[in-house]
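Missing here is one protein chain; the remaining ones are kept as they sit in the complex.
Up next is subunit A:
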Amino acid sequence: MKNSEIWVAFYTILVREIRRFTRIWPQTLLPPAITMTLYFAIFGNLIGDRIGQMGGFSYMQYIVPGLIMMSVITNAYSNVSSSFFSAKFQHSVQELLVSPTPNWVILLGYTLGGVARGLCVGLIVTVLSLFFTHLALENLLLTVLVVCLTAIMFSLGGFVNAIYARNFDDVSIVPTFILTPLTYLGGVFYSIDLLPDFWQSVSLLNPVLYMVNAFRFGVLGVSDINVYWALVIVSVFIVVLFGFGLRLLNQGKGIRN
(Lines give C-alpha, C1' and ligand atoms only; values in the text may rest on other atoms or scores of the structure.)
Protein backbone atom coordinates (compact mmCIF):
# COMPACT_ATOMS: atom_id res chain seq x y z
CA MET A 1 0.00 0.00 0.00
CA LYS A 2 1.11 3.53 -0.66
CA ASN A 3 1.68 5.81 2.32
CA SER A 4 -1.45 7.80 1.53
CA GLU A 5 -3.50 4.57 1.45
CA ILE A 6 -1.97 3.43 4.73
CA TRP A 7 -2.97 6.73 6.27
CA VAL A 8 -6.57 6.32 5.03
CA ALA A 9 -6.71 2.79 6.46
CA PHE A 10 -5.34 3.94 9.82
CA TYR A 11 -7.70 6.90 9.95
CA THR A 12 -10.64 4.62 9.08
CA ILE A 13 -9.86 2.25 11.95
CA LEU A 14 -9.36 5.11 14.39
CA VAL A 15 -12.57 6.90 13.40
CA ARG A 16 -14.51 3.64 13.59
CA GLU A 17 -13.18 3.00 17.09
CA ILE A 18 -14.04 6.51 18.24
CA ARG A 19 -17.48 6.22 16.65
CA ARG A 20 -18.00 2.95 18.50
CA PHE A 21 -17.35 4.24 22.01
CA THR A 22 -19.18 7.51 21.45
CA ARG A 23 -22.20 5.67 20.00
CA ILE A 24 -22.48 3.56 23.15
CA TRP A 25 -21.61 6.42 25.53
CA PRO A 26 -24.00 5.23 28.27
CA GLN A 27 -21.80 2.12 28.50
CA THR A 28 -18.43 3.76 27.95
CA LEU A 29 -18.38 7.39 29.08
CA LEU A 30 -21.17 7.68 31.62
CA PRO A 31 -20.22 4.89 34.08
CA PRO A 32 -16.72 6.20 34.86
CA ALA A 33 -18.18 9.70 35.31
CA ILE A 34 -20.68 8.41 37.88
CA THR A 35 -18.21 6.11 39.62
CA MET A 36 -15.56 8.80 39.93
CA THR A 37 -18.07 11.35 41.16
CA LEU A 38 -18.96 8.89 43.93
CA TYR A 39 -15.27 8.40 44.72
CA PHE A 40 -14.78 12.15 44.94
CA ALA A 41 -17.86 12.60 47.12
CA ILE A 42 -17.26 9.68 49.49
CA PHE A 43 -13.49 9.22 49.67
CA GLY A 44 -12.56 12.80 48.97
CA ASN A 45 -15.21 14.84 50.75
CA LEU A 46 -16.71 12.66 53.46
CA ILE A 47 -13.82 10.43 54.52
CA GLY A 48 -11.01 12.59 53.16
CA ASP A 49 -11.78 15.46 55.55
CA ARG A 50 -11.11 13.11 58.49
CA ILE A 51 -7.87 11.76 56.96
CA GLY A 52 -6.26 15.15 56.76
CA GLN A 53 -3.27 15.90 54.55
CA MET A 54 -1.20 13.53 52.43
CA GLY A 55 2.04 14.54 50.72
CA GLY A 56 1.34 18.12 51.71
CA PHE A 57 -2.07 18.22 49.99
CA SER A 58 -5.64 17.64 51.08
CA TYR A 59 -6.65 14.01 50.68
CA MET A 60 -9.06 15.00 47.92
CA GLN A 61 -6.32 16.75 45.96
CA TYR A 62 -4.02 13.79 46.55
CA ILE A 63 -6.35 11.13 45.18
CA VAL A 64 -7.66 13.09 42.18
CA PRO A 65 -4.61 12.37 39.93
CA GLY A 66 -4.75 8.71 40.94
CA LEU A 67 -8.45 8.47 40.16
CA ILE A 68 -7.96 10.16 36.80
CA MET A 69 -5.22 7.67 35.99
CA MET A 70 -7.38 4.79 37.17
CA SER A 71 -10.10 5.86 34.73
CA VAL A 72 -7.64 6.24 31.89
CA ILE A 73 -6.07 2.83 32.53
CA THR A 74 -9.36 0.96 32.85
CA ASN A 75 -11.01 2.59 29.86
CA ALA A 76 -8.06 2.42 27.50
CA TYR A 77 -7.67 -1.26 28.31
CA SER A 78 -11.31 -2.26 28.14
CA ASN A 79 -11.97 -0.28 24.95
CA VAL A 80 -9.48 -2.27 22.94
CA SER A 81 -10.12 -5.62 24.60
CA SER A 82 -13.88 -5.42 24.14
CA SER A 83 -13.81 -3.86 20.69
CA PHE A 84 -11.31 -6.27 19.19
CA PHE A 85 -12.85 -9.27 20.90
CA SER A 86 -16.31 -8.26 19.65
CA ALA A 87 -14.87 -7.99 16.14
CA LYS A 88 -13.47 -11.49 16.57
CA PHE A 89 -16.71 -12.78 18.05
CA GLN A 90 -18.93 -11.51 15.25
CA HIS A 91 -16.23 -12.21 12.65
CA SER A 92 -16.17 -8.58 11.49
CA VAL A 93 -12.41 -8.64 12.08
CA GLN A 94 -12.33 -10.51 8.76
CA GLU A 95 -13.14 -7.21 7.04
CA LEU A 96 -9.69 -6.05 8.08
CA LEU A 97 -7.92 -9.34 7.55
CA VAL A 98 -8.99 -9.67 3.90
CA SER A 99 -7.92 -6.10 3.20
CA PRO A 100 -4.35 -5.05 2.38
CA THR A 101 -4.10 -3.00 5.60
CA PRO A 102 -0.74 -3.89 7.22
CA ASN A 103 -0.92 -5.52 10.64
CA TRP A 104 1.01 -2.71 12.30
CA VAL A 105 -1.64 -0.26 11.10
CA ILE A 106 -4.40 -2.46 12.54
CA LEU A 107 -2.57 -2.58 15.87
CA LEU A 108 -1.90 1.16 15.85
CA GLY A 109 -5.49 1.99 14.92
CA TYR A 110 -7.01 -0.09 17.70
CA THR A 111 -4.42 1.17 20.19
CA LEU A 112 -5.08 4.81 19.46
CA GLY A 113 -8.81 4.11 19.59
CA GLY A 114 -8.25 2.92 23.16
CA VAL A 115 -6.08 5.96 23.86
CA ALA A 116 -8.86 8.21 22.57
CA ARG A 117 -11.37 6.70 24.98
CA GLY A 118 -8.89 6.73 27.86
CA LEU A 119 -8.13 10.41 27.31
CA CYS A 120 -11.77 11.26 26.78
CA VAL A 121 -12.75 9.63 30.08
CA GLY A 122 -9.69 11.17 31.76
CA LEU A 123 -10.84 14.60 30.63
CA ILE A 124 -14.40 14.01 31.86
CA VAL A 125 -13.11 12.87 35.26
CA THR A 126 -10.75 15.84 35.46
CA VAL A 127 -13.57 18.27 34.77
CA LEU A 128 -15.76 16.54 37.39
CA SER A 129 -12.96 16.69 39.95
CA LEU A 130 -12.89 20.48 39.60
CA PHE A 131 -16.36 20.57 41.21
CA PHE A 132 -14.79 19.09 44.34
CA THR A 133 -11.31 20.55 44.53
CA HIS A 134 -8.78 22.89 42.99
CA LEU A 135 -6.04 21.40 40.82
CA ALA A 136 -2.83 23.22 40.06
CA LEU A 137 -0.93 21.79 37.13
CA GLU A 138 2.76 21.64 38.05
CA ASN A 139 4.13 20.30 34.76
CA LEU A 140 1.75 20.22 31.81
CA LEU A 141 4.14 18.48 29.41
CA LEU A 142 4.95 15.68 31.85
CA THR A 143 1.28 15.25 32.75
CA VAL A 144 0.23 14.89 29.11
CA LEU A 145 3.19 12.66 28.30
CA VAL A 146 2.52 10.29 31.19
CA VAL A 147 -1.20 10.02 30.58
CA CYS A 148 -0.69 9.39 26.86
CA LEU A 149 2.03 6.78 27.37
CA THR A 150 -0.03 5.03 30.03
CA ALA A 151 -3.08 4.95 27.79
CA ILE A 152 -0.98 3.52 24.95
CA MET A 153 0.48 0.87 27.21
CA PHE A 154 -2.85 -0.32 28.54
CA SER A 155 -4.49 -0.18 25.13
CA LEU A 156 -1.79 -2.53 23.89
CA GLY A 157 -2.40 -4.73 26.93
CA GLY A 158 -6.10 -4.81 26.08
CA PHE A 159 -5.27 -5.81 22.52
CA VAL A 160 -3.14 -8.75 23.64
CA ASN A 161 -5.92 -9.78 26.01
CA ALA A 162 -8.45 -9.69 23.17
CA ILE A 163 -6.23 -11.77 20.91
CA TYR A 164 -6.03 -14.54 23.51
CA ALA A 165 -9.64 -14.26 24.70
CA ARG A 166 -11.94 -17.07 23.60
CA ASN A 167 -15.08 -15.85 25.32
CA PHE A 168 -16.39 -12.78 27.12
CA ASP A 169 -15.21 -14.15 30.49
CA ASP A 170 -11.63 -14.05 29.21
CA VAL A 171 -12.07 -10.36 28.41
CA SER A 172 -13.15 -9.52 31.95
CA ILE A 173 -10.75 -11.79 33.89
CA VAL A 174 -7.64 -9.62 33.45
CA PRO A 175 -9.31 -6.30 34.36
CA THR A 176 -11.08 -7.84 37.34
CA PHE A 177 -8.36 -9.98 38.84
CA ILE A 178 -5.17 -8.25 37.73
CA LEU A 179 -5.78 -4.70 36.61
CA THR A 180 -8.10 -3.60 39.41
CA PRO A 181 -5.90 -4.93 42.27
CA LEU A 182 -2.78 -3.44 40.65
CA THR A 183 -4.53 -0.08 40.31
CA TYR A 184 -5.95 -0.03 43.84
CA LEU A 185 -2.56 -1.05 45.22
CA GLY A 186 -0.74 1.32 42.86
CA GLY A 187 -0.81 4.36 45.09
CA VAL A 188 -4.10 5.80 43.91
CA PHE A 189 -5.45 6.24 47.45
CA TYR A 190 -2.28 6.40 49.51
CA SER A 191 1.42 7.14 49.51
CA ILE A 192 3.59 4.05 49.83
CA ASP A 193 5.47 5.91 52.56
CA LEU A 194 2.60 4.81 54.80
CA LEU A 195 3.46 1.14 54.22
CA PRO A 196 5.99 -0.97 56.13
CA ASP A 197 9.35 -1.38 54.34
CA PHE A 198 8.55 -4.84 53.04
CA TRP A 199 5.27 -3.76 51.41
CA GLN A 200 6.95 -0.65 50.06
CA SER A 201 9.43 -2.90 48.25
CA VAL A 202 6.63 -5.12 47.00
CA SER A 203 4.74 -2.07 45.79
CA LEU A 204 7.73 -1.05 43.70
CA LEU A 205 7.14 -4.15 41.57
CA ASN A 206 3.75 -2.77 40.56
CA PRO A 207 4.07 -0.88 37.27
CA VAL A 208 0.85 1.04 37.90
CA LEU A 209 2.51 2.70 40.92
CA TYR A 210 5.02 4.37 38.61
CA MET A 211 2.38 5.71 36.26
CA VAL A 212 0.11 7.01 38.99
CA ASN A 213 2.99 8.70 40.76
CA ALA A 214 4.47 10.16 37.60
CA PHE A 215 1.07 11.62 36.76
CA ARG A 216 0.66 12.92 40.29
CA PHE A 217 4.07 14.52 40.02
CA GLY A 218 2.96 16.28 36.84
CA VAL A 219 -0.18 17.58 38.53
CA LEU A 220 0.86 18.18 42.13
CA GLY A 221 4.65 17.99 42.05
CA VAL A 222 4.86 15.09 44.56
CA SER A 223 5.78 11.48 43.89
CA ASP A 224 6.81 8.33 45.76
CA ILE A 225 9.13 7.25 42.95
CA ASN A 226 11.60 8.66 40.47
CA VAL A 227 9.55 10.02 37.58
CA TYR A 228 12.18 9.24 34.97
CA TRP A 229 12.10 5.59 35.98
CA ALA A 230 8.38 5.69 35.42
CA LEU A 231 8.86 6.99 31.87
CA VAL A 232 11.49 4.35 31.14
CA ILE A 233 9.29 1.54 32.48
CA VAL A 234 6.23 2.64 30.52
CA SER A 235 8.27 3.07 27.35
CA VAL A 236 9.78 -0.40 27.69
CA PHE A 237 6.34 -1.92 28.28
CA ILE A 238 5.00 -0.14 25.19
CA VAL A 239 7.80 -1.43 22.97
CA VAL A 240 7.47 -4.98 24.30
CA LEU A 241 3.67 -5.05 24.07
CA PHE A 242 3.63 -3.52 20.59
CA GLY A 243 6.16 -6.07 19.37
CA PHE A 244 4.26 -8.90 21.02
CA GLY A 245 0.88 -7.75 19.71
CA LEU A 246 2.28 -7.41 16.20
CA ARG A 247 3.82 -10.86 16.38
CA LEU A 248 0.47 -12.33 17.42
CA LEU A 249 -1.26 -10.55 14.54
CA ASN A 250 1.35 -11.76 12.05
CA GLN A 251 0.90 -15.29 13.30
CA GLY A 252 -2.86 -14.90 13.09
CA LYS A 253 -3.22 -16.08 16.68
CA GLY A 254 -6.91 -16.43 17.51
CA ILE A 255 -8.01 -14.79 14.28
CA ARG A 256 -6.74 -17.05 11.48
CA ASN A 257 -7.01 -20.82 11.24
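FYI, a contact is a pair of C-beta atoms (placed from the backbone, for glycine too) under 8 Å apart; a residue touches a chain by one contact, two chains touch by 3 or more; residues count from 1.
One rule holds for everything that comes next: contacts and distances are computed from a predicted model.
Note on the omitted subunit: UniProt lists it as "ABC transporter ATP-binding protein", one of the names in "C-type cytochrome", "RNA polymerase, sigma subunit, ECF family", "Paraquat-inducible protein A" or "ABC transporter ATP-binding protein". When the omitted chain is restored, the residue from A:5, A:49 or A:193 that touches it is A:5.
The missing chain, though absent from the display, is touched by one residue of A:102, A:207, A:221 or A:254; that residue is A:102.
Although one chain is hidden here, its contacts on subunit A can still be listed: residues 1-2, 4-6, 8-9, 11-13, 16, 19-20, 23, 87, 90-92, 94-102, 252, 256-257.
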